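Of the protein chains in this complex, one is absent; all others appear in place.
Take a look at subunit A:
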Amino acid sequence: MNPDQPILQVKNLAKYFPIRKGIILQRTSGYVHAVDDISFDMRRGETLGLVGESGCGKSTAGRTIIQLYRPTSGNVIFEGTDLTGVSGSALRQTRRKIQMIFQDPYASLDPRMTVGQIIAEPMLIHHTHQGEQAKRRVQELLDMVGLATNYANRYPHEFSGGQRQRIGIARALALDPSLIICDEPISALDVSIQAQVVNLLEDLQRRMNLTYLFIAHDLSMVRHISNRVAVMYLGHIVELAARDELYENPLHPYTQALLSAVPIPDPKVRGKRQRIILEGDVPSPIHPPSGCPFRTRCRLAKDICAQVRPENREIRPEHYAACHLV
């Protein structure tokens, strides 16, 4: 496979959830525009951070990419195969190489299965390892994520949040994936544990040449782990750039406001910074604003913003933003 070819191409992906009313005769009274026309590429071995505030659709984007939700429109092309076109066992085969790490380490492990059974499950489903072989592989994976190999006979409730998240990571690694979608993998953990899990993820990435789509709302953590960062607002990607470029030169007014909210430890520097405080609430994704999704809260909004939806343009090399005013 051509190493320069993107491992994942997301093209005009959209996911609308219908709102149903009525008990027996259900009719659709509207749609929640959770993800609306997002496009981006991912390169092999990189970490793409996907940030945005709660409810902006970043988790839905991740779940739509892995086809937990079937997209309303658009394409997800993974290693040359369009996942939106396949289903059933063909889909299960294709997405073996895409795995997911979940936000809640308590809800994402079946309480009635032992750790060994949880980690071995993907191998048994795909018949990659069996019997003794699977047992050895489980121990290898436990070792890889920094857990004792004799934990295999324990149940998930015997572990702490950080340990459970490691179990979830081991399960995601069981099929030798090339892309892992990390859906806020650290936001449910103690701050002291977050760094450990992030270091583990980085370590595994180096060893196994993994590609991460890292979904988070913690801007400093995303800055730490990502090569490139995409900013989402109300189902749209409003800005996408290399990490340092984005954090130092944010172009979109929303990104600027978001970054100005990151705490700065040094009071002297903090004093100099201009804090942009956004007014109002995020508009309802059921009735998104016309034109630019951010115009209702943008301090720079002009007439054109309400009329024309801004396209993502390459404003500087490899730096895309969707705004009429930059």
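Going forward, contacts are C-beta pairs under 8 Å (C-beta built on N, C-alpha and C of every residue); 3 or more make two chains touch, one makes a residue touch a chain; residues count from 1.
Everything below uses one rule, namely that contacts and distances are computed from a predicted model.
Q: What protein name does the UniProt record of the undisplayed chain give, "ABC-type dipeptide transporter", "Peptide/nickel transport system permease protein", "(2Fe-2S) ferredoxin domain-containing protein" or "GvpL/GvpF family gas vesicle protein"?
A: Missing chain, UniProt protein name: "Peptide/nickel transport system permease protein".
Q: Any idea which of A:Glu121, A:Glu140, A:Glu202 or A:Glu245 touches the chain not displayed?
A: A:Glu121
Q: Please identify which residue in A:Arg27, A:His157, A:Arg207 or A:Lys268 touches the non-displayed chain.
A: Counting the whole complex, the residue in contact with the absent chain is A:His157.
Q: Quick one: which of A:Gly57, A:Pro71 or A:Gly168 touches the chain that's been left out?
A: Considering all chains, including the one not shown, the answer is A:Gly168.
Q: For subunit A, which positions touch the chain that isn't shown here?
A: So the residues of subunit A touching the unseen chain are 23-24, 63, 66, 68, 88-89, 92-93, 95-96, 98-100, 102-104, 107-113, 121-122, 125-126, 147-151, 153-155, 157-160, 163, 168, 171, 174-175.
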